[in-house]
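With one protein chain held back, the other chains of the complex are shown just where they sit.
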Amino acid sequence: MSLTQQDVARIAKLARIAVTEQEITAVGQQLNDIFGLIEKMQAVNTDHVEPMAHPQDASLRLRADAVAESNRRDDFMALAPQAEAGLFLVPKVIE
Amino acid sequence: MKWEVVIGLEVHVQLSTVSKIFSGASTAFGAEPNTQACNVDLAYPGVLPVLNEAAVDKAIHLGLALGAKINQKNVFARKNYFYPDLPKGYQISQMDLPVVEGGQIAILVGDEEKIIRVTRAHMEEDAGKSLHEDFHGLSGIDLNRAGTPLLEIVSEPDMRSVDEAVAYAKALYTLVTWLGICDGNMQEGSFRMDVNVSVRPQGQEAFGTRREIKNLNSFRFLEQAAKYEIQWQIDTLEEGGKIQQATVLFDPDTGETRMMRSKEDAHDYRYFPDPDLLPVRISDAWIARAQSEMPELPGQMKARFAAEYGLSAYDAALLTASLAQARYFEAAAKASGQGKLVANWINGDIAARLNRDGGDILACPISPERLAGLVARIADNTLSSKLAKQVFEALWESDLSADAIIERDGLKQVSDVGAIEKMVEEAIAANPKAVEEFRSGKEKALNALAGQVMKASKGKANPAQVLEILKNKLAG
Partner (left out) sequence: MINATLKALSQQLAAGAVSSEELARHYLDRIDALNPVLNAFITVDRDKTLLDARAADARRAAGNAGPLTGVPLAHKDLFCQQGWKTSCGSRMLDNFVSPYDAHVVEQCKAAGMVTLGRTNMDEFAMGSSNENSWYGPVKNPWDIQAIPGGSSGGSAAAVAARLTPVATATDTGGSIRQPASHCGVTGLKPTYGVVSRYGMVAFASSLDQGGMMAQTAEDCALMLNVMAGFDKRDSTSVERAAEDYARDLTRPLAGLKVGLPREYFAEGLSPEVARVVETAVAALKKQGAAVVDVSLPNTALSIPSYYVIAPAEASSNLSRYDGVRYGHRAAGYTDLIDMYEKTRAEGFGAEVKRRIMVGTYVLSHGYYDAYYIKAQKIRRLIANDFVEAFKSCDVILGPVAPTAAFDLGSMNNDPVEMYLSDIYTLSVNLAGLPGMSVPAGFAANGRPIGLQLIGNYFGEARLLNVAHQFQLATDWHTRAPAL
């Protein structure tokens, strides 16, 4: 398998990471090397093997429905790159 | 060409929990922006989700009410996309193993009952809100809503008209509010609908290409949007155009749908099981407990009302449009022993009044007991229908019982034969022309004479008795 420059550009777009033309070439090469490594697992037969998502075969613990958090808006807003009137500000959202 | 419409719905129901689905922040509506968004809701580095038991419980209740399969092992997955109102850059949702699979709901369109199949219902978290009023050309993000539990209920594309789609949406709305799993406040976004619409030539088996209208929060918008969209698709096809699969928004101001600009690049959500959450396992005991808590459902109650009180399917359906309405009916029917009359009053005068004032049965100033008092006096002939309307008006405006109003206003129907005979004789004497006409075969003249008697009694005479005595006297 080999990733094309278009593949790399598409992935970067999906991941919301800006890449320059030069980077696409360099990153593409590295990604292809990595996939060269990854492809080795295709040689193994894994029919009838249950995928393992988690180290423990346990069930999810649930919490009771109760409010346990108080308002910490001021603390949080102090960390925001841009905020006003208790809102996080971002470039215009277009629907 | 004749076109057939195909509609499927995805409904986002906010579950009425007090805290969020994965955090302990409050879900109360209307707070100041970002005052109910904790570090988990804001996706701070290192925070983790912990599932709210009540969200699962409510999902189970809906599943049971739909006659669906409850997946006793269900799994949360991440749906990855970037959007400022989605703090983690993914939404925790369910993909391969949703909590509810299958099920169905009956709708009534005209006199026809139709079954709409439900594909699945899955739990997920709501996003925050982008406020579009202008902050110097920027958008403001409020994450109070982020993490509010949602149940997304997906139907099969079983609806063939806008009326069916609206009926399905209403039936689902009735069910979720009936079960108490959703507060039903549509203005606040508690019940939001996405509608998938396509058209195909009548007789064609393959579905046409669909477009999805996103985020409708009223049945009226659903109706308007679907109608517009259907016409637009038919026009497009008849002009030789092609429908492209798309997501569109409905603009209530113009009544039109338009393409969403932000969704132009094809999405690739990269779903995978959320590694922060283990599979949810629902025990048999939990399902049994939920089953034992199930109220009588709208469909069951509708059938029982029809059978027990001799109501039409239509009347029974109206009475079971909400649990409050059904309870109101049943209380009044039991107290008066007059189910049919009670149904007529609720679906007639009361509905008209409430409709005019824009309220539901909970806003009705007449208690079921007082309505029963009125109906009882109609049934025992104390009140004519005309007097009954007068008493109803007074009931609406006061806290008095029907009997107290009748007493106060002297509205008792006169059924004393002697008194009526006297008034009849006076009417015959005073209207020789009408008597002559009746005797020469003009049946209508009888009504004129009866009207005179009623007028003389100030409307209190028993109309049936008046007619009977009139006929006897004129025949004599």
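Should a chain be cited, it is by its letter among A and B, assigned in written order, with residues numbered from 1 in that chain.
Here is the rule we use: a residue touches a chain if its C-beta (ideal position, glycine included) is under 8 Å from a C-beta of that chain, and two chains touch if they have at least 3 such contacts.
Model, not experiment: these values are computed from the prediction.
For the chain excluded from display, the touched partners among the shown chains of the whole complex are A, B.
Residue positions on subunit A in contact with the hidden chain: 3, 7-8, 11-12, 14-19, 27, 30-31, 33-42, 44, 46, 49-56, 58, 60-61, 63, 72, 75-76, 79-82, 88, 90-94, in rising order. Touching the omitted chain from subunit B are residues 39, 42-51, 78, 80, 82, 84, 87-90, 141, 268, 270-272, 274-278.
The rule is simple: only the chains that are shown with their structure count from here on.
The mean-CA centres of subunit A and subunit B are about 41 angstrom from one another, to the nearest whole unit. Here subunit B touches subunit A in the complex through residues 17-19, 23-26, 32-39, 42, 50-56, 82-85, 130-132, 135, 137-143, 249, 260-262, 265, 268, 270, 273, 275, 277-281, going by the rule given at the top. Within the complex formed with subunit B, the subunit A residues making contact are 13-14, 16, 53-54, 56, 58-69, 71-73, 76-77, 82, 84-95.
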